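Encoded as structure tokens, the structure appears first; notes follow it.
== chain A ==
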Amino acid sequence: MNWDWENARDSIPLLLQGLLVTVELTLLGSLVAYVLGLVFALLRRSRIPVVSQAVFLLVEFVRSTPLLIQVFVIFYLLPEVGIRFNAFTTGVIALGLHYATYTSEVYRAGIEAVPKGQWEAATALSLPRGRTWTGIILPQAVPRVLPALGNYMISMFKETPLLLAIGVLDVLNQAKEQAAVTFRAIEPYTLAGLLFLLISLPSSILVRRLERRVGQL
Partner candidate 1 sequence: MSDSSSMIRFDGVVKRFGDHVVLRELDFSVAPGEFVTLIGPSGSGKTTILRLLMTLEHVNEGRIHVGGECLTHMPKGGKLVPANEKYLRRMRKRIGMVFQQFNLFPNMTVLQNITEAPIRALGLSKGEAEARAVDLLDMVGLTDKTTARPSQLSGGQQQRVAIARALAMRPEVLLLDEVTSALDPELVAGVLKVLKEIASTTDITFLCVTHEMQFARDVSDRVMMFDQGQVIEEASPEKLFTQPDHERTRAFLHAVLDRA
Partner candidate 2 sequence: MSGDYSYIFSSILSGLDATIEATLGGIALTIVLSFVAGLAMLSSSRWVRFVSRVYVEAFRGTSEVVQLFWLFFVLPALVGFKLIPLFAGIIVLGLNHGAYGAEIVRGAVQSVPKAQREGAIALSLSPFQRMFRVLLPQAVVEMYPPFNNLFIQLLKSTALLSFISAGEITEKGELLRPVYGSKLVFIYGVELVWYLLLAVLITVVMRFLERRGARRLGREPAVRKRRRRVSQKVPDTTGAGL
């Protein structure tokens, strides 16, 4: 089978449509992961042992099991108990939750990297605990972890195609549709691969640049 330029050209509009969905999923999923990850990280430091241990177990469990099955659980199992999401929302929640377990570790490391003296100084100045977090600790911890958070967004971007299992029309699913119509798989699948490369390579370079900037902090 040879490369068919016509088929390649024909598949591009659909693929770009799919790419838009993929990018939307990634951005929304990352937003959930960034917020929820911070919540997990803070709860892990809770002074109530039950809370911190429960969060620890939840994080380890989600991290250690396949995202695909988590997608199935949200999409097929939750409706049984009356919670129903469409495929797109399921994708955002599943990606967000799964990656929140990664980002919570990133935040944790960032928080631990803030020197102990900063906490002691805050105590010595009688700052309230909330203000210590928002005014002292997080402003120092978050910039350092931005590159790691960026890398996870790129990872998530590359993982979204598995949502075709529940019918999300992302890049790969559009390629699959195109292949089913024309009986030619080579062009749409190859172009889908190139689209991923086209976005993730420059993004990685951006993150690397960010890393260097952060390294100078």
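We take it that a contact is a pair of C-beta atoms (placed from the backbone, for glycine too) under 8 Å apart; a residue touches a chain by one contact, two chains touch by 3 or more; residues count from 1.
In picking the candidates, the idea was that all candidates are chains of the complex that A comes from, given by their letters.
All figures in this text were calculated on a predicted structure; none of them were measured in a lab.
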| item | value |
| --- | --- |
| Selected neighbour of chain A [touch, this complex] from 1 or 2 | 2 |
| Chain A - residues contacting candidate 2, complex | 1, 59-69, 72-73, 76-77, 80, 101-102, 105-106, 108-110, 145, 147-148, 151-152, 154-155, 157-162, 164-165, 171-172, 175-176, 179, 185-186, 189-190, 192-193, 196-197, 200-201, 204, 211 |
